[in-house]
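Reading through the C-alpha cells given below for one structure.
One protein chain omitted, others in place.
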C-alpha cells in the first residue's frame, strides 16, 4: 500500500530489515528476534556481509516464518561492511550483482523459498541515490536476472528511476529510525541526528508518515516522503526495541504488516 | 558414451576443461582457444578462482559456442587457488557449494545458459576421492540444489559413491595429460610424472583408454579406468596444444566430441 | 616462572589472552576488560581475524596499560576464523607468518610498543602440536624475523620442539578454561568437556597447576602440565568472568601476574 493519502492510514504496510549480516565467527544482529517483527528480510549476499551458512540459516528461518526474502546486494568489501563507496565500473558492478542474486537465490532454493526483491546496501544504497551509472548497472543486473523482481530504494533516487526505466517495479521506502534532511534523503551516519533512539518517537513518525505522507526533518521542518515499505533495524538491542515499537504501533492503529512482494 | 568396451571405440565422448579461472587483473588460461576444443566447460565459481565478470564472459562465450557449462566448485581459498586442503566442516562445505552453484547458475541465466553438471576443483577434487564426509557434503549440496545435475569425478572416488547414494547421475572422467598410479588415481603434482607434455602421447593414451579401457601408469603397468568424459587443460600454451591434439586424434579416429549433459 | 615445583607456588606468572579479534563492523570480545586482567596480549594479525584499525587500537591500549604484545599468527582464513586446518605448503606458511609478524610489529611501532613473542592461533595452534613440517615452518619464520622472540605453545608440542631447535626461547602454557585429555592435550571444541564454565573451578585449577604441576583430565585422572603462562579468554562475558576469577585467585594466593617477555 502506498502511504499518506489524505490523512487516512493504509490497511497494510511492509516492514523490511537487514538480516543475515553475520560472518563466520562474528555474529551481528538478532536475526531470530527481527524475523518475528518484519514481513520482508533483506538478506546479505556475501559480498559485504554474510557467509553461506549464515545465509542458508537465515533463509530457512525466513521461510519458516513466512517472511519474504530480498537480496541485500552490496559492494565487494567485507572489511568495510559495504559502507565505503567503491568506484566499480558499472559493467563490473552489474556482474557482481548478478552473482550475488544467483548465490542468494540458490541458497533460497534449498531453503524452500526464493529471492523476491532486491535492495542495495550501505554505500551502494547511498551512491545510487545520485550515481546514475551505478544505478543503471543495478537496474540492468536485476532486469537481466529476473525482470519480475521489484527494487526497494529511496523515493526519488536514481536507483528507482533506473529500475523503472528497466521495466522493473519500484518500491519506495521510509526509514523508521533514521534522520531525514529537507530534501528527503538520510542524514549521513557521521552527522548528528542520523539515528533515532526513542522507540515511541519512531513509532509515531511511522504512523504520521503513513497517514500524512510527511516526516519531520533534522532541521525541524516537514518533508513529503512516498513509501510502500518501512525499514527497521536489528543490529543492536536498541534497534530491535525500535522495530518492535513500530510494529506494535502499526497493529494498534489497525495497519497490518504485510509483505509487498 | 562409456569407453573401453572390447576394443571398440565409442561413437562419441565428452571433452571437459577448467575455464573462467582468471581473477580481476590476473589472466589465466586461453579460454577462447579452449572453448573451440571442448564440449563441457568447468567454470570456476569465485571461491578459488573467477570473478563475476570473468564468469559472465566465460558463460556467454560457452553459450555462443554450444559448450555445456558445469560448476567448478572449490574451497574458499583464492590465495591458494583451491589447491590446499581445507578442513571445512561438512555442513559448511555443503552451504558453500550451494552458494557457488547459485552464483554460477545466476550468471549462466543472464548468459542464456544454465549450470548442467558439477565438478569439484583442485584440493577438493582430491580430498573427495577419499574423504567421505566432504564427499557426502558435495553430494547433499548438489541434490538439495538440483537433483538433476550430474557429478563429474574420479572413477572409484568417494565423491561418485556419495553422489550415487544421493540419487545423482555420476560421470567418471579420464585425464589426458596427467600421470596415473597403479590404483588408478592421479600422480600428485609434486611428484615426477604428474604431467604429460607430449601432445601425441596424450592423444594416443586417450584413444587407448577409449578402445581398451586401460592406461599405462607411471610404474609402467596398465590399470583399468572407466570414463565418460576426457579432461584436458588450457592454463598454458602447452596444455592447449595437448587439448588440440586430443581432439584431432578423436576426430581422426571417428569419435565425435559430444557433451554428456 | 615455571610452575609446580614441589607444591610451592611461584612468585609470579604470566596471564595471556587473545585480543584484537574484531573485524571491521564485527566486534568480538571485550578487549578493554581483558587488558585490565592479563599481562600478555596475543594480538591477531589480520589473516584469521583483526583489521588494521582494530590492531592499532588494541596495541595502543596494550601499550598504555603496560601489557606485552605478542603476535597471534594464523591461517589465511577469515571465513573460518582460522579454526579450520589448511594444508599450506610449509614454505608458504613461513612467508605468511613473516608477513603477519611484520604487519603487527609495524602497527606496534606506531603504537609505541613492539611484538615481543609469537603464539599460533586456532587450527594452526592445534596442527603444530603434531604437524612437524608446519611446526618447523613457524619456527623458521620466527627465527628469520627475530631470533629474540619467544614462542608460546602447548608443552610437549612439535611447535616448541621446532622453536627450540631453531634456537628460540619456548614458553609452555596452561589453559585455565579448557578441558584436558590424559595425554595433556586440549579436548577438541566439538567434544564434551572442552570448555569450563565455572570461574571458581578455573581459578582453583590454575592454583593447583601452579603448586602441584598437574591438572584433572576429563577422564578424571591427573596429568602433569609444565607451564610458564596461563591462557584465559575474553570472547564472551562468561570468559571474562573466568579470567577475572583466575587473576583474583592468583593475587589472593600471593602470585603476581607478570609478563614472561
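A, B and C label the chains in the order they appear, each numbered from 1.
Keep this in mind: a contact is a pair of C-beta atoms (placed from the backbone, for glycine too) under 8 Å apart; a residue touches a chain by one contact, two chains touch by 3 or more.
This one's a predicted model, so the numbers in the text were calculated from it and none came from an experiment.
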{"item": "Among C:29, C:46, C:172 or C:213, residue touching the chain not depicted", "value": "C:46"}
{"item": "Residue in contact with the excluded chain [from C:72, C:107 or C:211]", "value": "C:107"}
{"item": "Omitted-chain contact residue, chosen from C:21, C:77, C:96 or C:177", "value": "C:96"}
{"item": "Options A:13, A:110, A:123 or A:225, residue touching the unrepresented chain", "value": "A:123"}
{"item": "Subunit C, residues in touch with the chain not shown (by the definition above)", "value": "46, 51-53, 55-56, 91-92, 95-96, 98-107, 109-110, 141, 144-145"}
{"item": "Hidden partner chain, residues of subunit B it touches", "value": "22-28, 49, 51, 78-81, 83"}
{"item": "Interface with the undisplayed chain - residues on subunit A", "value": "76-77, 79-80, 84-89, 123"}
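Rule of thumb we're sticking to: only the chains that are shown with their structure count from here on.
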{"item": "Residues of subunit C whose C-beta touches two or more other chains", "value": "79-80"}
